[in-house]
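One structure follows; several queries about it will come next.
Every protein chain but one is kept in place in this view of the complex.
Here is chain A:
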Amino acid sequence: MKTNITKALRLTLVCLVFFSGVYTMAVWAVAQLVPGQGKGFTIEENGKKYHVNVGQAFTQDKYFWSRPSAVDYNAAGSGGSNLGPSNPEHLAEVQARIEHFLEHNPDVTKPEIPSDLVTSSGGGLDPHISVQGAKVQAQRVAKIRGLNLESVNKLIDRHIEPPLWGIFGTKRINVLQLNLALDKIKG
């Protein structure tokens, strides 16, 4: 037992230095050589910096809305609603979101709303919406900005991120990038 303790202690210290220290610093060193220097992917627009992968709240009518977030897009405290599928509170919340959406998008009928727009994401920071989620908002955005619907729809089409290598996973739209492009059109 006693010999085990000294061995365990020494071996643990070696592991600490090696795995917490050397391994971490090796990955960190690689980070200094790659785009973004390990600070996550950011873009600059009009002198402002944005994290491309981290969702932002978009709630104004002139922008495409992002998904509901249980943590209000707090990127320093991610989390989901953790509400169960049969929870009346959850169902009432979804119902309220549908009504809120219809109120702000009077040209849209209920069966056109996709579920991702009225449910909150896992981490509360989802940067994407579905393609239908953008299309269903096009009319509102076009009207409020005085753009024609076709050009807004074209803008959406240009921002569709295809599945990985064309065949794996989902199609989606990065809300931040779509909205930044939208602001440019108004110019």
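One rule holds in what follows: a contact is a pair of C-beta atoms (placed from the backbone, for glycine too) under 8 Å apart; a residue touches a chain by one contact, two chains touch by 3 or more; residues count from 1.
Quick note on the criterion: contacts and distances are computed from a predicted model.
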{"item": "Chain left out of the displayed complex - its UniProt protein name, from \"sn-glycerol-3-phosphate transport system permease protein UgpE\", \"Oxidoreductase\", \"3-isopropylmalate dehydratase\" or \"Potassium-transporting ATPase potassium-binding subunit\"", "value": "\"Potassium-transporting ATPase potassium-binding subunit\""}
{"item": "Sites on chain A contacted by the missing partner chain, in the whole complex", "value": "1, 4-16, 18-20, 23-24, 26-28, 30-31, 34, 36-41, 48-60, 63, 67, 73-88, 90-91, 94-95, 98, 110-116, 118-130, 132-133, 163-164, 167-172, 176, 179-180, 183"}
